[in-house]
Every structure is written in structure tokens, then in C-alpha cells.
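Missing here is one protein chain; the remaining ones are kept as they sit in the complex.
Labels run A, B and C following the written order; every chain starts at residue 1.
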Amino acid sequence: MDVMPKWAEVILVPLISLVLAAVLSAIVILAIGEDPVEAVNLMVTGALGSTYGWGYTLYYATNFLFTGLAVSVAFHAGLFNIGGEGQAMLGGLGVALACLFIPWPHWTLALLGASVAAALFGAAWAAIPAFLQAKRGSHIVITTIMFNFIGAAVLNYVLVNLMRPPGSMDPATARFPEVTHLPTLHDILLPLGISFSRSAPANVTFVIALLACVLVWFLLWRTWLGYEIRSYGKSEPGAKYAGISPVVITMIAMLISGALAGLMAINNVMGEAERLVLNAVEGAGFIGIAVALMGRSHPFGVLLAAILFGFLYQGGAELALWTSIPRELIVVIQALVILFTGALDNMVRMPLERLFLMLRRREA
Amino acid sequence: EPAVIFDLGGKFDKSFNEAAHNGAQRWAEETGQTYREIELQSEAQREQALRRFAEAGANPIITMGFAMADPLSTVAPDYPDTKFVAIDVTWLDAPNVRQIGFAEHEGSYLVGMMAGMASESGTVGFIGGMDIPLIRHFACGYAQGVKAVDPEATVVANMTGTTPAAWNDPVKGSELTKAQISQGADVIYAAAGGTGVGVLQTAADEDILSIGVDSNQNHLHPGKVLTSMLKRVDVAVYDALKAGTDLETGVFTFGLAEEGVGYALDDNNAPLVSDEMKAAVDAAREKIIAGDLEVASYYATDSCPALDF
Amino acid sequence: MVEQAPAIELKGISKAFGPVQANKNISIRVMPGTIHGIIGENGAGKSTLMSILYGFYKADAGEIFISGKKTEIPDSQAAIAAGIGMVFQHFKLVENFTVLENIILGAEDGGLLTPSLAKARKTLLELEHEYGLNVDPDAVIEELGVGMQQRVEILKALYRQADILILDEPTGVLTPAEADQLFRILDRLRQEGKTIILITHKLREIMEATDTVSVMRRGEMTATVKTSDTSPAELAELMVGRKVLLRVDKTPAQPGDVVLDIKGLRVVDDKGVERIKGIDLQVRAGEIVGIAGVAGNGQSELLEVLGGYAEATGEIRVNGQPLDLSGRYADGRSRRARGIAHVPEDRQREGLIMDFSAWENTAFGYHRDPGYQSGVLLNNAAIRADTEAKMGRFDVRPPNPALAAKNFSGGNQQKIVLAREIERNPDLLLVGQPTRGVDIGAIEFIHQQIVALRDKGKAVLLVSVELEEILALADRVAVMFDGHIMGERLSAETDEKELGLLMAGVSA
Partner (left out) sequence: MDFLTFVQLLDSTVRLATPLLLACLAGLFSERAGIFDIGLEGKMLAAAFFSAAIAALSGSVWLGLLAGIASSMVFSLLHGVASITFRGNQLISGVAINFLAAGLTVLIAQDWFSQGGRTPSLMGGARFEPITLPFAESLGAIPIFGPIYRELISGHSILVYVAFAMVPLTWWILFRTRFGLRLRAVGENPAAVDTAGVSVVGLRYAAVIICGVLCGLAGAYLSTALQAGFVKDMSAGRGFIALAALIFAKWRPWYALYATLLFGLFGALETRPDVIEALFGIRVQGALLGALPYVMTVIILAGFVGKAIPPRAGGEPYVKER
């Protein structure tokens, strides 16, 4: 029997970890001479108090959903993909190429085409580390880290030397044509009689991200491929016994993972910036790790965690807007959330397990 | 209440954003008024900050850096009654935006001349931060200035890197400085953000001359910094704040004529700048202002007549 | 005569691993200069108890007395100081260190290695000489065979001047000859006054080597008796708590056509070592062929090749058709399609995904069969229904398809695997260690199922390290040693002694 009931494992542990991270964050805020209560207040109203705040929270959440799902799928195959950053970067390149060089007749088709391009580029950037892991046993954690750096160099080269419009100062591509612009949540919800902030960047990609959540869930728990991925992740000898090819599953899982990370680009590159800038990913690949961890690699958990981190990002932005708290505070809070929900979760789990064991003994 | 939006480097970047910060501070101290500010931390925040400030009634809203052009082009039309100031942007079609560009190549040209004259070896250096067109623009003006006083001179130009880390790698800055020294450079111009700190430090340690950028950095190593290429963002910001809602919109390019760019001369570097040097530079300045001399811009052709990238 | 203080006395030891109570209030006394046996089924708690004595685990309750003195043993350091040495069931050696380095690890003299190593080399030579435990001090562990590795473990304990030596299932990996040698050494040690605790499953060893014996069942100590006062049958009964049948009921085999035909099979592992060095073997319909041998002589590799997850050269035909040995179709799925079912040696590592539910495990390996899959989807409902039926037929308890595999006991886990494989009605069933870690009641059931499959005219290839099991179940026995088949015997016409010689590489 498992020591803890499932709800405790899935809800209680992350929740307590979060509270711990929040307490420590509050101490940090106090230490730099600011008021934590005021800060929380600002963050909550700023991120959740208006459709405008939600629009940003969901925009960021969409990014994290994709990278979180990417990390999760790899996790289920027992692979730790730290390369979401690089894969999303390359996904952006895919989106830019698709939007700039193909004359799309309508945004829906553009979205489709750009998604395919983003997924392909992201997957391609994951393919080499995957291949090296599958065929040569190179540690995927290290190779994906390396590919993040290599990706940054490639992107810089491409943007500065190849794709920058002549005479432009910005190391960025030209703006994508009007037809490729994606409808925002405002545009989508208006026909339904819901008035959503016109200026927030959350767009139709959020819906796609939700769809991706469902698809990933479906893939993992309803298809034989997902079954094979999960089997391989739990036990490589078992997978071999069952006739599941480690090489094939490693490749497929990483390609799906890379494609998901790459898909993030339709949100930030196509949906928000409408052009490709140099640092478009901004650490979302790394946040994806935390999101996957907190969400226990389950698409639904990932959704909740992504929204939490979206809230942190947007709330943090509001903090920076209305107070003199340095923006690095948000980095610290993120770090604490990752630390407590990811690395130190046993600190919470161990005493809880003991508690449940005691309760159970008493019952018995 | 006006507002200032600092770019990703943050308001204490010792150069571009810090100049704006200084201008705004000066205004606040002189008038006793306050302003709102934000240091951006992500790309998506650009538009967000603009809208938030505009909606909160901030006027004027001052933005820093060319990367704000794109969000401004979509936000400004939504708030026709708000005035915006866009530093380093000159190409928007928006009636309520005051667009201010600086002729960095002209300022760089002047300090390039000074470098060329101060150099004894005939080799001078340029160290840029991240390899982006803006920095090449600086380098290009500089190289032209050097060649103007010494056509035989060699300009060694290096970029620190290709990721944003290139703005914050003083160690690499130092190493580049030493490398350029070993190639004979005895005056080095740094346009590299935090990396430049390492350049100026090492130049001082190795007893050669350096040239600062954006703000006046002469004081960092008195007697070791030949001059600084000033980009008077502080003045632009100060003027904008002072004008308040009466701000005049349109496109303005601040070159030498408008004293938007220039070179720094103060007690710290006075002994280094000979009268002859000063005379030559000032003469060139007059010529440029008068239109008799044109400094080629990297942007015009994406290439530089005096330097290969 | 004054009664001598026991060398070891444990009082009221209890230990729980989370919800599993591995030891319940155990007390035991071991007199100095004796060999004390401990038997019990897998999971009875033997290793746990000894690990507590050795300070590896901490007891939840209870006291330890060494030579009459109450001793706290919070860690292995304390145990070593109290003169206790232990050879674990799974060796605790650093694989890429040399023998000498492993021996001095934790028992170095001073902070520098060179003098420690020099001194250890000398002492080691003396010890080797004294007990006939020859090993090359400079050999790297991973290059030694298991028998040698065990010697290193024993030398490690002796080097620390242990007076009390605990051996946890030491003969599981040894040939009968190596085991005999081990027992001679243990006897020497006993004569020198050392106290030895010997854990084993083999009643024969208990009867031959020990002075007293304790029996454990489900975490409890059920009895301690003088060996001379008991019998194997009584011990077996004490172990399981009821009378047991030590033989399998079966009719003579009716071998038919050749189902499995192996010719010149060679297997090289990924380190480049040849594990199977050209073997020929046939299994006919309606017969059980047993492969006997000490673990690590190529049996596992044989099963892996047949199961489709190790590459090989040579030729294997099933029902006359060749199997793909290294190409595109050398995988488990293709093998299953050819009517080969496989009960792997290690059910927890290979046969099951421990975190998956019983129903997910029932599809394991067959998840892309038409019955379980449609298009890209798994047909979960069908699998669940099928699982429920199988659990009923194989008496899996609790019969709950949603329960995770790890939450079933070992015997029931094995039944889940067997149900999955046997109910496919394969032409050829591969079975590895079918009853390892399974209680005697379940053993009977499992043996019956295997025999029943044979009686339906199917071929069965059985690999087991338990000679008794092979002799009881197989119709024909092939003995593997060092990648070769040393000989084949009809089980009715051979005995443990003859097979033991073959297992040691002595051809008749």
C-alpha cells in the first residue's frame, strides 16, 4: 500500500511546499525593506483582478504550458529535457520563416503552417540530443544544456546576419504580415458577449495550449504509444522485455517534447511580438521544468502550475510597475518555488508520510 | 505624473538607461515632482507597461531603446491624448510620439579622432557588447574618425558575444582588452554595457587609454579614460519631463548640432586632451554641423566604409 | 557448568519499512563457536534482521547483546567494532576498485593510502594462506566472477577481525563444489571459535552445516531448534505453517515435434564478453526442458535472446521457421507474434511495471495486439475485463485490476505474469525462475499451470537455479556452464550429484 493517500501526494505536498516558498519570499521582501502584504495584494489584483491582468497571466501561462508539457512528456519516458529553452528558440525561427516567406491567405492557415514549422524546428533541435542519448548513451541533461547555448548562437547569427531587414537596428525579423496576426482572447470572446481586455496579449494560442494538454493526456493514457512511453520511463529492462524499443521511444518522446517546446513560439512570437526577437523565450524553457515538477507531469497539474507561474510573472511585473522592488525579486521567488516544490519536496513529504503512517496505525 | 520605461538593461546600466535615470532624477530634484518608472524584465512587458501607464494617466511616457518602437506603434494610437517619448526611435508614423534619435556615429567619429591622435602605436581598439547592428553603428563611426586623422591607423574591433550575457561579461571585456593591447592597441573604445567596466578597468591597469560610452565615464579611472562618447539621453529625458504635457511631438535627431552627442571633457581627462587634439576635434565638429563632412552610417548600407565586420 | 554467555542475543527486535512490518518482536540467541542457520521464505525478514544486527538498518524496537553485553549498534562502524562481519546477499563492493582497495575501504590505517595498502597486502596474503581463500589482490572487482567476489567479501570481514560472521544466502551464486569449499572454510572458522550465522533457503545446507537453526515466517521467528533434532520436512512445515508437498505430480512426457531448435548459438554482451559460446538445444512439443546451472553461466542470455531483447549469432528455429536474431524483427513483439511467451527471471525488473495497475500489466507486451488496441488507442475496457477474468482463473489476490503491481505480494505478482503469458496459449513458453520469492503454496499452483501447458502439447523451456525445482518439473535437463551446454540428461535418470558436477564444469 502507498503510505499516503493520493490526494495528499498530489495536492497537499505541493501546496505545503508552495506555502514554504511563499513564507521565505515574504522574508526576503521584508529584508529588502518592503511590505510583503502590500506586495501580495498588488500581485493578486494586478494578475487576477481584471481581465487585463488575466490576459497577461494567461499569456505567460500559455508559454509555460507548452514548455511544461514538453518537460512532462520527456519525464514520462524517463528523460530529463533541460533543452526547452533552445527548442523554443528554434521553434521561433520556424514560426518566423513560415510567417515571413509563405503568403498565407488567412490567419487560420498561417497558424496551422506556423505550428507545423514551430513543432518541426523544436523537434529538430531535440533530435540530436535524443539520438545521442538513444544510440550513444550521452547524458541528455548535458547535451540539452549544450544545445541551449548552441541554439542561442545560431539564432543570433541568423537574426543579425540573415533575417534582419536591411537598415534595421533591431536584431529581429521584420514584422509578420497582417494576415498572420492571431486573434486575441478579446477577439475570441467578444462574439460570445464577454468583454475581455483588448490590450492583453493572451491569444488563441491559449486555446491551442489547452488542446495540447488534452492531447498529451490522451497520448499518455489512452494510446499504446503513450503506454510504451510510460513503460519505458518506469523501467527500461521492462520495456525491452515487452518489445518496446528504447531507441524508438527515446526518439519519439524527445521529438514530441521538442515539438511542444517549439510550439511555444506561436504564442510569444506569432501571437504577441508578431516578429522574432533575439531573446523571445526569456527562460520559459527553464520555468517549464518547475511547472512540470509541480504539476507532477500530469497535464492537468501542468495547467495549474503554468497558471501559477503565469500569475507570478504577471504579479511580479505589476510589482515592478508600482513599487520600487527590483525585478530580480521575481527571479528569487521563482527559485524558491522550484527549490521547495522540486528539490526539497521530500522535506515536506517525509514528515507527512510519518504522520499518515501514525494515523493509519492508530486506526488499525 | 510622467513615467519612464527603462529597457531590459535596467536603470543602473552605467550607460544608456542610467543616463535617462539621471536626467529624470535631475528633473525630480529641481522641480520636486515625482515620476513613475519601471525596469522591463521581459519582452511581453513592453506593451504592457505602456498601456498600464497610459491607462493610469501618466503623461508623458518616456520609453528607452529601439525595441520599444514596435509596441509603441500599436499602443500610441490607442491613447491619442497621451504623449510618448521614444528614445532611439525615429521611424514611426505616430502623431503623439516624440521620437528622438541620436547620431551616435557622429559622436563616435569625434572620439575616434581623439583616439587616433592619442595613439602612439597607430593601432586603436573597439570593444562592443552583443553583436547587434547598433553596436556596429558605433564602431563604424569610430573607425571613420580614427582613419580621418591617421589613414594608416589600424582599428581592431571585437564583439564580446552573441547572447545577452555579452553585456555582462567584464571578464571577457578584460581579456579582449589585453588581446587588443597585445595587438598594439593603446586606446580602446568600449561600447559594451557592463562588459565595458572590465575594459576600462583593464585599460587603466595596463596603463593605456580607454574611451567610455553614453554617460560620462571619465571619473571611473581619472587620468586613464581619454574621453567618453556622450549620448545626451539625460538631456533628452530632462527636456521632455520639463516640457510635460506641452511636449512637442515629431521626429528629432540629436546630433552634434543639437548637442545630443559629443565627447566629455572634464577635470578627470583634461590633462589627456591636448589643445591640438581639442582644436582638431572641434573643427571636425563644426564641419559636421555645417554639413561639410558626412559620417557614414552603418544603418544606411549595413556595412562600413572603414571597418569590416 | 556455568552457562556461557551467547555470542549474540537479540531481544524483541521490530522493524517496519513504511507499512511493511519486516520484523516483529524477534528474539534469538546464538552461542559462540557455532554455526547458526536461519531459514525462511523470501520476504520473511531474514536479511532485515541481520542488517539490523550489522547496523545497516536501525531497529524500531529491541536490544542487542554481544557476548552478554548490551551493545548499541547505530551503524556498521559499531557493528565492526563489536566484531561483527557480514557478507550481504547483494555484495557491497566497489566494482571498479581493486580487491585490495575494497578490503581496506573503511579499515585503512591512517590517512595515507600507500602504507595502508602495503600492510593490507601482507595481511591478506596471510589470511589467504590460512583459509585457502586465494584471490589476486590487484584484480579489479568487475573482472572477477561472483565466487571470487564472495571471497573478497569474506576476506573483508576477516580483515576486520570479525568474530561473528553473517552470511546472507552465500551459496545462491556458487556451484556445488564452490559451496562445499565455502562450508569447509566456515567449519575452519568455527573451530577457531568464531560464530557464524548462515542464511539460506536450502534445507540440505542447513542440515549439513549448522548446529542450530531458526525459522522465520512473515517477519516472525517461529522456532529455534537444534539441527540434529529436526528434519527437512519439519523445517519446511515451520517455514510455511502447514504441511507441504515437496514433489510435483505429473505424468511422463509425450514429446512431439521439435518446436524450438537452437543451433550454434553465440551471444556477446555489450562489454564484448562472449556469454554463450555456441550451443545446440531442442525442445519438443509436450515436454519441459530445464536449464540448470549456477547463475551467470549464460542462462539469462539464452532467455533474453529467445525473448527477443539480446542480439546473437547462430540459428534458432521455432516450428521450423528461423527467428531473426539481430535484425529488424529481433524484438519481443515479433517473438510474441511467433507464439513465444516469456515469464522473465526478474518479474519486478522486467516482467512488470511496478507502478502500473494490474490491468495495465496484463497488457504488457501484448498492448498492440488486436484485442487490446484499436488504431492508436488502447482498448482499456477490454483489457480490464480480460484482466478480471485472468485474475479469477489464477486466483490472484486481491482480485482488483486497478491495484498497482507493487501492492501485490511477490507470489501474486508472479501469478499476474504467469496468467498473462500462459493464457496466450503459446507454442513455446520460456520460464525463468518461476518460483523465486514465492511461497510454497503458490509454488504448487504455478508448477501445476506449467505442467498443464505441457500436457496441452506445448513446449516449455525452464531456467532455474534451484536444482530441486528443475528435477521436479523438467522432463529433460540441460546443464549450462560457462556458456556451454555441459550435458543433457533425462531427469528421471539423473540426480543432484551428477548435475552438480556438470554445473561445476566437470563433464562426465
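Everything below uses one rule, namely that a residue touches a chain if its C-beta (ideal position, glycine included) is under 8 Å from a C-beta of that chain, and two chains touch if they have at least 3 such contacts.
The structure presented is a predicted model; accordingly, all values stated were derived computationally and were not measured.
Peer 1: Of the chains that are displayed, which are in contact with the missing one across the whole complex?
Peer 2: Spelled out, the missing chain touches these shown chains: A, B, C.
Peer 1: Which listed residue (A:A26, A:M146, A:L189 or A:L357) would be found touching the missing chain in the intact complex?
Peer 2: A:M146
Peer 1: Which of these touches the unseen chain: C:E95, C:E192 or C:E208?
Peer 2: Of the candidates C:E95, C:E192 or C:E208, C:E95 is in touch with the missing chain.
Peer 1: Looking at A:L132, A:V248, A:L304 or A:L357, which residue reaches the missing chain?
Peer 2: From the options A:L132, A:V248, A:L304 or A:L357, the contact with the absent chain belongs to A:L132.
Peer 1: Can you list where chain B touches the absent chain?
Peer 2: Counting only chain B, the missing chain is touched by 10-14, 18, 131, 156, 158-159, 161-163, 165, 168-172, 174-176, 178-180, 182-183, 194, 197-198, 201, 220.
Peer 1: Which residue numbers on chain C touch the omitted chain?
Peer 2: Listed in rising order, the touching residues are 17-18, 54-57, 75-81, 86, 88, 92-97, 101-102, 104-108, 110-114, 116, 156.
Peer 1: Touching the absent chain: which residues on chain A qualify?
Peer 2: 28, 31-33, 80, 82, 128-129, 132, 136-139, 141-143, 145-147, 149-150, 153-154, 156-157, 286, 289-290, 293, 326, 328-336, 338-339, 342-347, 350
We take it that only the chains that are shown with their structure count from here on.
Peer 1: Can you figure out the chain closest to the middle, judged by Cα centres?
Peer 2: Going by the distance between chain centres and the overall C-alpha centre, it is A.
Peer 1: Using Cα averages as centroids, what's the distance between chain B and chain C in whole Å?
Peer 2: Each chain reduced to its C-alpha mean, chain B and chain C end up 75 Å apart.
Peer 1: Hey, how far is the Cα centre of chain A from the one of chain B, in Å?
Peer 2: About 36 Å, centre to centre.
Peer 1: Please set out, as single numbers or ranges, the residues of chain C touching at least two other chains.
Peer 2: none
Peer 1: Residues touching two or more other chains, restricted to chain B: which are they?
Peer 2: In chain B, no residue touches two or more other chains.
Peer 1: For chain A, which residues count as touching chain B in their complex?
Peer 2: 52, 56, 59-60, 149, 152-153, 156-157, 160, 164, 166-172, 175, 199-201, 268, 272-273, 275, 277-280, 282, 313, 316-317, 320-321, 326-327, 330
Peer 1: Please name which positions on chain C make contact with chain A in the complex.
Peer 2: Within the complex, chain C contacts chain A at residues 18-19, 307-309, 331-336, 342, 344, 346, 349-356, 360, 363-365, 367-368, 372-373, 376-378, 380, 404, 407.
Peer 1: What residues on chain B touch chain A, complex-wise?
Peer 2: Per the stated touch rule, the residues are 8, 10, 36, 38-39, 41-45, 47-49, 51-53, 66-67, 69-70, 75, 78, 88, 130-134, 137, 162-164, 299-300, 302.
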